[in-house]
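In this view, the complex is presented without one of its protein chains, the others remaining in place.
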Amino acid sequence: MSAYEPMANPAPRAWRRLWRKPGAVLGGALVAAFTALALFAPVVAPYPPMEMDFRAVQQPPSLAHPFGTDDLGRDVFSRVAYGARISLQVGLIAVGIAAVIGTAMGLIAALAGGWLDGVIMRSVDVMLAFPGILLALAVVAVLGPGLANMMIAVGVSAIPVYARTVRGTTLSVMELDYVVAARSLGAGHVRVALQYVLPNVSAPIIVLATIGIATSILSAAGLSYLGLGAQPPTPEWGSMLSDARAYLRTGWWMAVFPGLAIMIVVMAFNLLGDGLRDVLDPRTR
Amino acid sequence: MIPFLLRRLVAAIPVLFGVSLLAFSMTHLTPGDPVKIMLGERATAEDVARLRLELGLDRPLPVQYLSFVSRALRGDLGTSLRSGQPVAREIGDRIGATATLTLAAMGIAILVGVLLGTLAAIQRSSAVDALIMMIALVGISMPTFWSGLLLILLFSLTLGWFPITDGGWSGLVLPAVTLGLPAAAVLARLTRSALQEVLNQDFVRTAHSKGVAATAVVARHALRNALIPVVTIIGLQFGNLMAGSVIVESVFARAGIGRFAVNAIMARDLPQVQGIVLFAGVIYVVINALVDVVYAAIDPRISVR
Partner (left out) sequence: MPTPFRNFFRSLLAALVFGSFAAAQSGQNTLTLAYGEEPDPLDPQRTSTAVTGLVMRYAGDTILTKDLTGAYADGLAESWAASEDGLTWTFRLKPDVTFHDGTPLDASAVRDSILRALDPATQSPIAGSLFAPVTDIEVVDARTFRIQLESSFAPFLDNLTDPRGAIVQAAAAVELGADFGRKPVMSGPWRVEAWESGERIVLVRNDDYAWGPSYTRTGAPRIERIVFRIVPEAATRAAAFEAGEAQVVMPFPVNDVPRFLDDARFEMVSFLRKGIARLMEMNVLVAPFDDVRVRRAMNHAIDASVMVDVVLEGRGVQAYGVLPPSIWGYWEGIEDYAPSYDPDAALALLAEAGWTPDASGTLRKDGAPLTFTLLSPPFDDATRSAQIVQQQLAGIGVDMKIETIEFGTLLELAQEGTHQANLIGYTYANPDIVHLWFHSSNIGTGLAHSHFDSPELDALIERSRVETDEAVRLEAYADIQRFVADQALWVPFYINDNYIATSASLEGEQVHPDGFLLLNDASLD
């Protein structure tokens, strides 16, 4: 691995540059819309997401039901709206778990050095030995299916990336002149971590987190699609797609809209994350 | 080169150890008594005691672990609870289908991804570039279980071009495309940025200004240098593809390791899940090691990590 250059602090100048990038602006706008939808779902949704209207089963999109109804007469638009809540929850919690634990691991490994570093990084290697979804599957196998367990599983599978990145950044920060000076003057690990490392590491973490939310939503939807995540009647986008499988011919809207929602939200976070990376990565400055 | 190879292999050992530990601990991490889970309440107290003895679950954990590893090295990955068949054989029966799918998807990803990425890099900052990058963005954002369903709807149900259940080459197309699309998108983006970086460099601009034709410049200098990170990513994507097969196999009802793993989890068949985790982990460690070796072979600048 080549030497790691710390990213810039997210200074005000960086933000201004961000808004000049059309991709990031679009991504940001969509993320804001998604968050708004998630927060205001009860207001936006015309029907309760679980309410079944047996006289309106499998109706195509109409004025009354803009996204149509599903096989149990539930309004697809309302379910997509409430699904945004769940996806936002999953994204934030999974990334939260991964970022907190991963950062802690990376910090401790770099600051402590020695055998602790070795042990931590070897465990990270083990986790990296499995692609994300397989690790998530393994966690679900141990904990059992369900929304909460799935969030944990997705979070755990994302830890290694944060650990590696933070460790790398910490190591290079520790080699900066003023940090070396501070340490030789007796600054302890905790102080070094809080005062020097964290500000420098916040930029890559932000980028990782933004893209991480996208990946988490995708993984969670995948696990729910397989039946290992959200349980019925939870309106999670992935499980909605799974339910829609049997109705591809007769009810295409049941499959199209939740899938579209996933794709747009994931794209939005990716765009935003790309923009952030371009702005903060010293190599492209 | 050889010392690097050896060092790389040695570095893989602790990871393999960790993987085996992870797989082994799965039975013991699940809530509940593993033996009771395996036998169900159909069992009498004697049955439970007998199976515990048979499985060696009364021995201390390190001894159990050693026996787990030694059996695994001999190819014994335990016996499935559901079918009574050796897990190793069940994995063996299905790995071929997954491998075929993964290789086909990889082929599509490389072909499409590198091609599009190169095109985008050459046509930089033009409409073509923007279009290709947008397609790539969609590619990495689209859930495979969605794109798979849409492809089935369009090409199998509506147009009838591809079969729905039959195996054979035509039955491989849609799943391979579904699986390969995200990887193609990643490769396209990466190829583009790697190529851009190279095309920016001085020696290329010099060659260009000397009048060497653009294509020759690209082909001879740029691609060779740009290929290095691309090759690495191809290796890493291979692992992702095998993971992605979990979903694609479910969507297309193909029998492979992915679907097998999901069914094992849903059935709480712990020996099966354990065997799969161990098997998959070892495969990925080996692939990653191979990728590092190839990377080192291509890039002469890399000698020590």
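Going by the order they are written in, the chains are A and B; count residues from 1 in each one.
One rule holds for everything that comes next: a contact is a pair of C-beta atoms (placed from the backbone, for glycine too) under 8 Å apart; a residue touches a chain by one contact, two chains touch by 3 or more.
Just so it is clear, the model here is predicted, and its values are computed rather than measured.
Undergrad: Which one, B:24, B:68, B:146 or B:260, makes contact with the chain that was left out?
TA: Reading the full complex, the residue touching the unseen chain is B:260.
Undergrad: Using the document's definition of touch, tell me which of A:71, A:117 or A:278 contacts the absent chain.
TA: A:71
Undergrad: Which candidate, A:50, A:182 or A:206, sits in contact with the chain we can't see?
TA: Per the contact definition at the top, the residue touching the missing chain is A:50.
Undergrad: Counting contacts across the full complex, list the positions on chain B that touch the omitted chain.
TA: 40-42, 73-77, 82-86, 88-97, 99-100, 152, 156-157, 160, 163-172, 253, 255-256, 259-260, 263, 266-268, 279
Undergrad: Pick out the residues on chain A that sit against the missing chain.
TA: Spelled out for chain A, the touching residues are 50-52, 54, 57, 71-73, 145, 227, 231-233, 243, 245-250.
Heads up, the rule we're going with is that only the chains that are shown with their structure count from here on.
Undergrad: Quick check on the complex: what are the chain A residues that touch chain B?
TA: For this pair, the touching residues of chain A are 1, 122-123, 125-126, 128-134, 137-138, 140-142, 145, 214, 218, 221-222, 225-228, 238, 241-242, 244-245, 248-249, 252, 255-256, 259, 262-264, 266-267, 270-271.
Undergrad: Quick check: in the complex, which residue numbers of chain B touch chain A?
TA: Per the touch definition, chain B meets chain A at residues 14-15, 18-19, 21-22, 26, 29-30, 137-138, 140-146, 149-150, 152-153, 157, 239-240, 242-244, 246-247, 250, 261-262, 264-266, 268, 270, 273, 277, 280-281, 284-285, 288, 305.
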